[in-house]
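Here the complex is missing one protein chain, while the rest keep their positions.
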Amino acid sequence: MSEPAPIDPVALADDPARPASDSPAVEDRRERGRSRSSRLAGFVYLRQRLALYLTVAVASVILNFALPRFMPGDPATQMIREITNKTGAPPSGYQIQMIKARYGDPDRPLVLQFWDYITQLAHGDLGQSAQYYPISVNELIARALPWTLYLAIVSTVLGWIIGTYLGARLGWRPGRRLDAMLTPLSMFFSSIPAFWLGLLIVWYFAYMNGWFPNQGAYDNSLPIDLTSADFYLSALYHSVLPFFTLVIVGFARWLFSMRNMMITTVNEDYVQLARAKGLPENRIRSRYAARNALLPNFTGLAQSMGGALTAVILAETVFIYPGIGSLLTGAQAARDFPVMQGVMLMVIFASLLFNFIADSVYVLLDPRTREVR
Amino acid sequence: MVKRFLLIGKVQVGLAIIAVFTLMAIFGPWFSTTVLGTTPQQVDYLHLNGSPPGPGHWLGTTSQGQDVLSWMLHGTRTSMLVGFTSAVIGTFLTVVIGAWAGFSGGFVDRFLNGVILVFGNFPTFALLFIVAAAFQNANWLLVSIVIGGIEWAGGARQIRAQTMSLRGRDFTTALRTVGESRARIILVEVMPHLLGVISPMFLGLIAAGVNQQAALAFLGIGNPSEPSWGLMINWAMTQNALFRGLWWWFVPPGLALCLIGFATTMVNFGLDEITNPTLSSRRMKLMRIFLRDTARASRQKELVSS
Amino acid sequence: MVPPSAQSDLAEAIVPETDRGTPVLEARDVHVHFPGTDSAGRPVTIRALDGVDLSLHAGQICALVGESGSGKTTIARLFALIHSPTSGEIRFKGEPVKVRGGRAERAYYRNVQLIYQDPFASLNGLKKIRTIISRVVKIHYPRLGRKRTQERTAELLQKVNLTPPERYLDRYPTDLSGGQRQRVAIARTLAVDPDVLLADEPTSMLDASIRLDVLNLLSDLRESEDVAVLYITHDIASARYLSDRIHVMYGGKVVESGPTERIVSAPVHPYTQLLLSAAPDPARFKGSGAPVHEAIPDARPVDTTKELRGCRFADRCPVATPRCTTEDLPLFRSTEDDHTVQCWQAENAAEYVRQR
Amino acid sequence: ACGGSTGGGSPSGATEDGGSGARSTAGTIDNDGILRIGATIATSNVFPENFNVFGGGDSAPGNALFWETLFRISSTDGSALVPNLGKSFEYTEEGKVCTYTLRDDVTWNDGEKFTSKDVAYTYGFIFEEPGTEPDEDGNLPWLAKAIETPDEHTVVVTYNEPQYTEDLPLSLYFPIYPEHIYKDLDRQSYQDKAPVGTGPGRLTKFSGQQIEIEIREDYWGEVSSELKAVHIVPAGTAGNIESQITKGDVDWSQGGAPGVVDNFVGMEDHNGYFYYPDGSTRGIIMATHKGPTKDVAVRKALRAGADMSIVAQAAGIAYTVPSVTGLDTGIYESMLKEEFSKPMTADVEGAKKLLADAGWSVNDAGNLEKDGKEFPLKLYIQNDNPVEMTTMPIVVDQWSTNLGLKVEFTPLPADVFGPAQAKGDYELSLWTTNAAGGAFQAFTMYMHTKIYKIGDELADGNYGRWEMPDAANEAITAITQTPPDQVDQIVEHCQVLQQAVSDDAPYIPVQSNGAGGMFTTMKWSGIKQASEIDYFPRVDGYNNVVQTLRDLSPTKA
């Protein structure tokens, strides 16, 4: 007989949804003066988040520096060999110097190496690809990143909206038939690996029936023309299957987190009070219940961006989508460390950026975050 | 509590699925060789080029004429092995780091919490991918270590929060003020309280480990001589199974992955219902029945009175 | 069974200072400051205790009342070595207490024990009552032997009226009612034969119907074990019921202290008066025509973050004068009984002499 | 359906199957003058924007439309060179001096004239610094003196040693670069985004997913007159290109995935597939320097232990089984010794006997055992070839069923596989054993020991570390020193080599390699039968793609 400790919601560390102050010791007069200062100091929460993200960014830069240097197989040698094999001649002295500077010259003190690395990075220079030498990593990423961002952002947001909306519906009146049907179903959906579902979808929709293209981000026969509607339409058409996959595996977790949150919220006193006030049901559902239930889901959205990128990376491989994921897998197969590192750095920065954007919106949504604990 | 937990239908289904796969992992290969009489490597020359499920090959053959079922059975072993091992490693790190941070407070906590946050905000798969890629051709153990070594941050955060709240709870303070030693408080008094968090976390890590391994294998990372679900999908995809319509080759491993994930979701859902009874679906059903019955009773009463 | 009630009589309760000997536990001018942040996130200092003198005597129950945040719990935790004073000292039987961890701390806990507010939280729900209590016996009397330990555990349960002990030994705290749990918690503190019991709102989480039993138990233990009890409460009526002395706290200071009946019937400090008039009294039931309390003008909680000269209560005080905030807070002591008050109001009565 | 049984000189059965699978009918259909080619590039499906094939990294596909070599190799006769940018060449001084005469009607696509300076520049960096003194390893430099250009159309190369065979690799792998563009650049790290070549193509647009190349009007050679542009798109992974060709989105693509003959050709009327063996061979190289494969008996037993015709059938891409020498029985028909003129067959009993005689046994675990020592074997392959991923498990299973030998099938990514092979850290590895390009190329590509450094370790281009018998070594030297027109002599030397390979079994030939290609005749027709042409219709071989473009014509509706 053991009693699992109940999960203590307040204890879940940096959960901004926790009540900002549990001490009643707040004085009337002081409060009046405070309303202004609180508006000024309102973004302490954001400041804290920003500090966190900066730490993560710095850590990832350090990790990025450290990884190739402490992993088996020496990327510098790897790259020199790669060039030797390809060109039949060893790289020039200057090249070797550059390669070693970036990927670790065993003869140079680590601190100096780090300094070189940082200065290069500060210039926005991610180095050159080993596989596609001398193409710069920046160039490869610049070409791939927009596609990935497009996939990741749209699919995540779409999945979030669908899941949250359905969850709010189901959680408002749980236990109904739709709930009994959709909730277990979405539980199953959420456990489908994105890459496998993608495979099935490609197989069925592209190979078996040919309704959708099985590869690429836009119609090859169209030029990339950012002013032509055809180009956008074809890009949209090509992204239907990836979106479909990502939304199916993505929406479910929002659905049941929203559903559960909604059920809990509907039981909150303030929703009861809203009911007692005789407000119209619509208003209670949207303004009182859903809005509050939404907050944790929103935090979740911010935190899920990193994970969303993972799913996108895998899905890109299946849909042969010319994004970061394809670039990364290609680089991995060729052991193109510079590209792998650059991509990772990009992915981290992108996910941190999303986090921060989501956090900023969150601050607008939840006034409590504008207060300090 | 445990009993109540085990009585929930969702939990039972979830645990049953995991149990079935565990059994498959233990006895599958044996079953494959002795009962089916095949190994994944064995080629059936009569069924080259992938033949659909049928009497000889219950799940069909691959494009090399290898038995898909045998692959599945052997693959289950690798996948579950990775799942369990990475979960053990991950849970260990989770608990040690989380509890350590939660209990020590002060600088140690701030440092460890920073580490946890950094890892938690990392897109771990990218990291996993790159680290695993460095150990090309890594065997299952190495893959497990890498997965376990990277996938601990989320859990550690929870454990830390839990320990912190436990540390602040009166009963730990009370134990201190009766002169109990710190070590004993942590290990004997507090640990059992964490089990409620650790056990679902462990399950979740198994599923995560299995999935991560599959994703890595799908991308071609890992030892190609160890059959696993991800490797099956990878081979099916690279060997044109989609175009050739050999669906029996890539559907079963994916389904297995789904089921594992589904099982842990179910268990966690059940756990939610325990800790938050408003979510209990059983209760919702009872409520529906009750309301129906009272409505019927009152209607009858009205009939009688009128 | 409960021993016959000791009638808490006015005359008995007033024991002259000199007769009481050295206090068992004593706080001398302690200050406790906590770091905190204000609403705008700026760091501030919370003066949880701001120069407190307090002494506990064997066989005496001392009540501590005051509004939320006035520092009552902080005193208890200070005595239990959970916090350490920012300045000032704690004396145990006249000796300054300066222990931090280890054996000395254990020895201290053999004398001073803390009873917590929430019996649902202060017992480990996963352990049997037997383990909870016998563990303490084992810690402090390691050489007792298993059999004696078990016997002692049973005795302790009996002491807190959990009879027969066998019925409770193998149960889990979750199986007991709140009052029973609080008794278990008390039994655990008694396992060490303490000289001092610090009870921090031991009944506030309990139902009205069982509160009194726990209070009575404390009162009886005071008699039978000759312990000193610090009883912390919000409820001045229960303080009156149980204690020999009452200390009234406000904003980290003991603003008034004295024999119970003295405080209840003739409070000097305006805050004590406010507290008394605000407390519900069954005798003033509606329809009784009893005189009603004064209107309560203002109920703001105190802010202890600012350094202030004089009296913290001054801005709420109906009788405040300019000197309340311009001069240092005085301390008046009664010549007739052991009554002290930190308010200029006492100046007018001949009975009081200024100490500070 | 199409096994390796079709020997002889005609193109393989699959060519007929595939080629004839596509039917063309009358009337021109609208194709905008654009030919869409699917190109396989590494795992990532984005083209790198770099056409510098002499640079440090992978370059974009389609560079065969820009870069051209002096000569090209005929597909009908293994070693014959066909004039291209070069009109003729002549060896003097016993093969030490080669004089090239160039065409005079060639221009670069930026309008500059193509001259001997360009050839001198290109060959100059290929052959490196001239000299006459051996280096510290005792190797002489290639060139005795700098390349001379007596006039705009003449190039004189002076070697230190006779090099009658050097033009073959030059024709295969070394296109001529524009001196006026490249001379001041760091060739290895120049990212060429605007290739200036002699070929028919001019780059008009580049995007990660599509390379648009227009056909220039002032091209010296000949391409289909209806062809206005070539667009190159990524082929994706297995299955992608097939379905795109089937839909008509892509017209032509190199390669063929397992089962292509059954699945792809049968899918639509207009789908076609061909397979031209090009004289190269894929085989399992055995480490002759270590482990059980050091023993020739083991090597021969392994070679005899698997039936490669079954394997060929399983692959379903219509390749043939080469002879035991590794040479294709079709292309090299005239050169092969009588006893080697048939595709290799299995001899299980013989294999077992060989093992037993040499004192080897196979233990319960399926490992080779000798003198109480057990040797587990692994077969390494590079994991990015779907055909081999399909066929090699079957080879492994053959050994298992025939000899009871359990060889671990180990597909590896290129970057693990390559170094392992180069360093000799393997027992069995699948690689190209005989190169295309004639008798000399066929046997020397991986057998000349080439040692170079990988980091601190030494690698060997002769992956199997096979030490050839003296006779074979002499035969090789003799070939390099025999003028190409003395065919009989060359055949004689070649047969010595054939015998050596057959006797020593340094590798197990698995499949005769070649050019596979899938196409649709929806928009373009004219991809010819192997018997009709003397080139390999492949997308990325210099000159071959140009030849193919010449033969294309719009499909008549």
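Chains here go by letter, A, B, C and D, matching the order in which they are written, and residues are numbered from 1 within each.
Throughout what follows, a contact is a pair of C-beta atoms (placed from the backbone, for glycine too) under 8 Å apart; a residue touches a chain by one contact, two chains touch by 3 or more.
In this text, contacts and distances are computed from a predicted model.
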| item | value |
| --- | --- |
| Absent chain [UniProt protein name; select from "Dipeptide/oligopeptide/nickel ABC transporter ATP-binding protein", "Quinol oxidase subunit 3", "proton-translocating NAD(P)(+) transhydrogenase" or "Dihydroorotate dehydrogenase"] | "Dipeptide/oligopeptide/nickel ABC transporter ATP-binding protein" |
| Shown chains touched by the chain that is not drawn here | A, B, C |
| Which of A:Leu170, A:Val202, A:Leu295 or A:Ile348 contacts the chain that the document leaves out | A:Leu295 |
| Per the touch definition above, residue among C:Glu26, C:Asp50, C:Glu67 or C:Glu201 touching the missing chain | C:Glu67 |
| Which of C:Thr22, C:Ser177 or C:Gln355 contacts the chain that the document leaves out | C:Ser177 |
| Residues in chain A touching the chain absent from view | 19-21, 24-28, 31-32, 34-35, 38, 266-270, 272-281, 283, 287-288, 291-292, 295, 365-368, 371 |
| Chain B residues touching the omitted chain (full complex) | 277-278, 280, 282-284, 286-287, 290-291, 294, 298 |
| Interface with the undisplayed chain - residues on chain C | 1-2, 5-8, 67-68, 161-163, 177, 179-180, 183, 207-213, 216, 234-238, 240-241, 264, 274-289, 292-301 |
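As a convention for this text, only the chains that are shown with their structure count from here on.
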| item | value |
| --- | --- |
| Mean-CA-position distance for chain B and chain A (Å) | 22 |
| Set of chain D residues in contact with two or more other chains | 237, 239-240, 243, 384, 413, 415 |
| Set of chain A residues in contact with two or more other chains | 1-3, 207, 317, 328-329, 332-333, 335 |
| Chain B to chain C touching residues, read off their complex | 169-171, 173-180, 189, 192-193 |
| Residues on chain D engaged by chain B in the complex (per definition of touch) | 237-240, 242-243, 257-259, 262-264, 310, 313-314, 316, 383-384, 386, 389-391, 393-394, 396-398, 400-401, 406, 408-413, 415-416 |
| Chain B to chain A touching residues, read off their complex | 1-2, 5, 113-114, 117-118, 121-127, 129-131, 133-136, 157-158, 160-162, 164-166, 192-197, 199, 207, 211, 214-215, 218-221, 233, 236-237, 242-243, 245, 247, 250-251, 253-254, 257-262, 264-266, 269, 271-272, 274-276, 278-279, 281, 284-285, 287-288 |
